[in-house]
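My questions all concern the structure below.
A single protein chain has been omitted; all remaining protein chains appear in their positions.
In order of appearance the chains are A, B and C, and numbering begins at 1 in each one.
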Amino acid sequence: MKVTIKYFGMIAETANKTEEVLDVAQGLWAMELKDMQIKKYGIPDPEAVQLAINRDLISEVELKEGDEVAFLPPFAGG
Amino acid sequence: MKVTIKYFGMIAETANKTEEVLDVAQGLWAMELKDMQIKKYGIPDPEAVQLAINRDLISEVELKEGDEVAFLPPFAGG
Amino acid sequence: MDKKKPKKVFVQGAIAPEKIAQSIASHQSKTNIGAHSIFLGQIRADEVEGKTVSAIDYSAYEEMAENVFHEIREVAFSKFDITCAHIYHSLGRVNTGELCLFVFTSSAHRKIAIEACNYFVEEIKSKVPIFGKEIFEDETHQWKMNK
Partner (left out) sequence: MDKKKPKKVFVQGAIAPEKIAQSIASHQSKTNIGAHSIFLGQIRADEVEGKTVSAIDYSAYEEMAENVFHEIREVAFSKFDITCAHIYHSLGRVNTGELCLFVFTSSAHRKIAIEACNYFVEEIKSKVPIFGKEIFEDETHQWKMNK
């Protein structure tokens, strides 16, 4: 199944991309995807990376076809 | 001895003046002057009236020649 | 340095929004500032026994008020690590919807700017000899007092 991944800030810089569509195994958990991508791109400080699934800050969830998964570095607004 | 008295806000309205110079007895206390003027002009709510002597909020003091005594109603700034 | 300058606090009539923009703009060269906190007092059209306030006419014991403003500044600069602070208060008639108080504090960090701004507002309300005559639409009035 296909999921869209978005990268922001320092993570986008490290991955050298802001978005990609991946074909992943049915039943993959968000946290598993996080681990995969962190290893793949060598994203530093993984504990500071938060996931948003379809624009909600959650990561303990099984992914579904068409989900939008965002990799968010620490916030810096204001 | 002469002291200058200033009236503000509601008190000036009640006394119908903003300033007067009074010749008072040597050794008069500020609180005594307050009582005198409150009686004289019928100033309402005397407990809410604060005195400033030479621009300092004090009233437990013996007056001296040339003092400036201000009768201040409740503050309403801001 | 900023705190040493004698400051004129009172302005005649309402405080214009443009004055606030100018104050803000004049701080853009101070690049050690990270946060500004601003408080504005605006005249409310309060209803009292069926009559509506249309303006407040402010007066003050000006010489004493300027001293008190100065003391409040001195204490604020000793309590809070602010880079600057500005206060303006109206005298004379200010109509409903217009601004009568402008407090503006700046600091490297937000919490300091915010706390200092609150400190100024509370101190001004309780310690400065300013008096307000609430004028109703029929030109009768009552005297305002801070709670």
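Rule of thumb we're sticking to: a residue touches a chain if its C-beta (ideal position, glycine included) is under 8 Å from a C-beta of that chain, and two chains touch if they have at least 3 such contacts.
None of these values were measured; they are calculated from a predicted model.
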In the intact complex, which of the presented chains make contact with the chain not displayed? A, C
Would you mind spotting which of C:Lys7, C:His27 or C:Lys127 touches the chain that isn't drawn? C:His27
Provide the residue numbers of chain A that touch the chain removed from this figure. 6, 8-10, 13, 48, 52, 55, 70, 72-78
On chain C, residues whose C-beta touches the chain left out of the figure: 17-18, 20-22, 24-25, 27-45, 96-99, 106, 108, 110, 114, 117-118, 121
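Heads up, the rule we're going with is that only the chains that are shown with their structure count from here on.
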Would you kindly tell me how far, in whole Å, the mean C-alpha position of chain C lies from that of chain A? 49
Distance from chain C to chain B - Cα centre to Cα centre, in angstrom: 27
I need the residues of chain A touching at least two other chains; which ones are they? none
Check each residue of chain C and list the ones that touch at least two other chains. none
